[in-house]
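Left out: one protein chain. Kept in place: all the others.
For reference, chains read A and B in written order, and residue numbers begin at 1 within each chain.
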Amino acid sequence: MLSPQITEKIDYELTKYPADQRQAAVMSALRIVQTERGWLSQESMSEVAAYIGMPEIAVMEVASFYNMYDLAPVGKYKISICTNISCMLRNSDEIVDHLKHKLGVEFNQVSADGKFCLKEGECMGACGGAPLMIINNHTMHEFLTPAKVDAILDELK
Amino acid sequence: MAKQSAKSPAPMMTDPKGQTLVCLRTLSESEPATLATYLKLGGYQSLKRLVTEKTKATDIITEVKISGLRGRGGAGFPTGLKWSFMPRYFDGVKYLVCNTDEGEPGTFKDRDIIRYNPHQLIEGMAIAAYTLGARVGYNYIHGEIWQDYETFEAALKEAKEAGYLGENLFGTNFSFDLYAVHGYGAYICGEETALIESIEGKKGQPRFKPPFPASYGVFGKPTNVNNTESYASIPWIMQYGGQAFADLGVANSGGTKLFSVSGHVEKPGNYEVKMGTPFAELLAMAGGVWQGRKLKAVIPGGPSTAVIPASVMESTTMDYDGLSKARSSLGAGSMIVMDDSTCMVKALHRLSYFFYEESCGQCTPCREGTGWVYRVLDRIVKGQGKMEDLDLLTDISKNISGRTICALGEAAATPVISFIKHFRAEFEYYIEHGKSMVDSKAEQG
Partner (left out) sequence: MLNIEIDGKALEVEHGSSIIDAADKVGIAIPRFCYHPKLSVAANCRMCLVQVENFNKPLPACATPVADGMKIFTRSKSAIEAQKSVMEFLLINHPLDCPICDQGGECDLQDVAVAYGTSGSRYTEEKRVVFNKNIGPLVSTDMTRCIQCTRCVRFLQEVGGIMELGMVGRGEHAEITAYVDKSVNSELSGNIIDLCPVGALTSKPYRYSARSWELTRRPSIAPHDGLGSHIEVHVKDNKVMRVLPREKDSINECWLSDRDRFSYEGLNSPDRLKVPMIKHNGNWVETDWKTALEFVAGQIKDVTSEHGGDALGVLVSPNSTMEEGYLAKQLATALNCGNVDYRLRQTDFRLDGKRMGTPWMGCNIHEIEDLDRILVIGSNLRNEHPLLAKRFRKAVANGAELSIISPLDNNPLMDIAHKVIVRPNDMVNVLGQVLKAMSGLQRLSLCLPPSLNQLLEEIKVRPNTQAIAESMAGHGKDYDLIAPKVGIFIGNMALSDPRFTEMYSMAEAIGGISGAKGGILPAASNSTGMHMMGVMPSSSGMHARAMLEVPRKAYLIVNIEPELDCQHAALAKAAMQKAECVVALTAYKSSALEHADILLPIAPFSETSGTFMSMEGRVQSFAAAVKPLGECRPAWKVLRVLANTLGLPGFDYETSEQVKQAIFAGEKPSAVVWRSLNNNLKDLVEIQINIKHDGLQRIGEVPQYESDPIVRRSLPLKKTKYNIKPMARMSAAQLADLGLQEGDQVLVKQDKGSAVLTVKLDNHVAKGCVRVAAAHEDTIGLGDLMGDITVEKLTTKQLAAYQAGLKEAHA
């Protein structure tokens, strides 16, 4: 069951579209549910489908098309780091190695304590701040150095 | 414009860094993103004037045509001309869409518009809505810049409360609702029809055109799509006149342009300069090549534009014609600077992975071709390349190009073709020795 907090937020998104175009809100709905629950399970997708009133498979098409939706658990903190050209030119590889070493994970793995998951991202539209990473989709950290990464991770409990 | 008198003379806008600020003009203020700041600079006055004076749509479009404004999303299509395609009479809701989905590596200019000057975008869209008869607008924002999405939503709220959005604006019968919507990690949604599909709550797969969005867009209704920077230029044009805007630039390239400079420079970031600014000047603004290294190559407009070797780049000007003379294009103004420590094979390898990962998968050539290209390059990078791979790569890329629904096919092909063309020796070295020429040089000291 979608919590009232979730449905309230989805309802707000629905106001942006004509009444007969509820499907348009599915991107937001999935984002809202994922933010609340950490990732999108099959039940979550089915609930979104039922709430919006669209076929489940159509919800899954959307959820699986966009990188930022997670269809498997990602730990408490998902760290998405960009390795694309502008970041690569500014040594994102070094940051990646540092993170892998520090968290003891490879890409797409969750750390042993279940807290962190490292993901390789594509361009995040902020290359001026390279190298950079995003935590749980919504908090971006730019101009990373290994020391800065350490400080950020220390903040996360 | 019908009422010339309403226009003010264009101000001097050069900031201490040497930028000419149009789209980012609030940047020189202390709290750039607020409504107060924007109003101080004469914000929303053009909208109010055009709407309350019931300015004719054709007059506005003419002014935009005079300005020489060309679409800032990459294709450079004249904005005034695009607006004239929108059907005038339509029984139902017409839509306006702003494309803030920039996800092409090296592109991050629109982000600064929505975070530092959101109201200028809102005003630009409202003017466009008035001109084109659109009742509802959506700004589709790249999912990864979430904090900026929230900034923009806050600005929308501010604008609505201040009476610049909503029903019967300024007591007229002009109404316009504008909403922020977001992507969630798919480069292809920058393509306008994929973006429209995404707004409709579907996978972002481009639509076959025709029909174009102007006749069949959001929810099947007539829709105008422009880039953020294109819309954000409009209020200035309306305030100071199309000619003043055109005069900022050079022939065929009116106005200023935001360049996103990234890679091997001292001060990466956005620089808004007049069209036609020499590359060298722009590079200097960005602090020059970092760590005192030598320039090797530049991708001038994002990876979908051809790479240009330093020798050619150094004498190029930053405008549509200048870059096309250099056999590349302005694209979205996403300048990726590479110094002489850059291995072009690895750089292309990374770019090919990007296109492979981001192909939507609809069209056979793009879906299969991008994967093929990436796998061959991956093999080369792992030291298992064959000389004939180079021609194969070029050939595959040519076979993708021009045979797909959207331009991602071309975008994916261009770097492959241009990298191999300009830096063939480096690729041959890698294949022959199983390692990078640049790394080997570095080892030799």
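Keep this in mind: contacts are C-beta pairs under 8 Å (C-beta built on N, C-alpha and C of every residue); 3 or more make two chains touch, one makes a residue touch a chain.
As the structure is a computational prediction, the values presented were derived from the model and not from experiment.
A.B. asks: Specify the residue from the set B:D110, B:D339 or B:E358 that touches the hidden chain.
C.D. replies: B:E358
A.B. asks: One chain isn't shown here. Among B:T370, B:S418 or B:S436, which residue touches it?
C.D. replies: Per the contact definition at the top, the residue touching the missing chain is B:T370.
A.B. asks: Can you say which of B:A155, B:L169, B:A186 or B:V416 touches the chain missing from this structure?
C.D. replies: Spelled out, the listed residue whose C-beta touches the missing chain is B:A186.
A.B. asks: Which residues does chain A use to touch the chain missing from this display?
C.D. replies: These residues of chain A touch the chain that is not shown: 42, 55-58, 60-61, 64-65.
A.B. asks: Residue by residue, what part of chain B touches the chain that was omitted?
C.D. replies: 186, 203, 208, 210, 356-365, 367-372, 375-376, 379, 392, 399, 402-405
To be clear about the criterion, only the chains that are shown with their structure count from here on.
A.B. asks: What part of chain B is in contact with chain A in the complex they form?
C.D. replies: So the residues of chain B touching chain A come out as 93, 101-108, 110-111, 138, 142-147, 179, 181-187, 198-204, 219, 260-264, 268-270, 299, 303, 334, 336-338, 342, 347, 350-351, 354, 357-358, 360.
A.B. asks: Show me the residue ranges of chain A that touch chain B in the complex, using the header's touch definition.
C.D. replies: Touch residues, chain A against chain B: 16, 18, 21-28, 30-31, 52, 54, 58, 61-62, 65-69, 80, 83-86, 88-90, 121-130, 134, 137-140.
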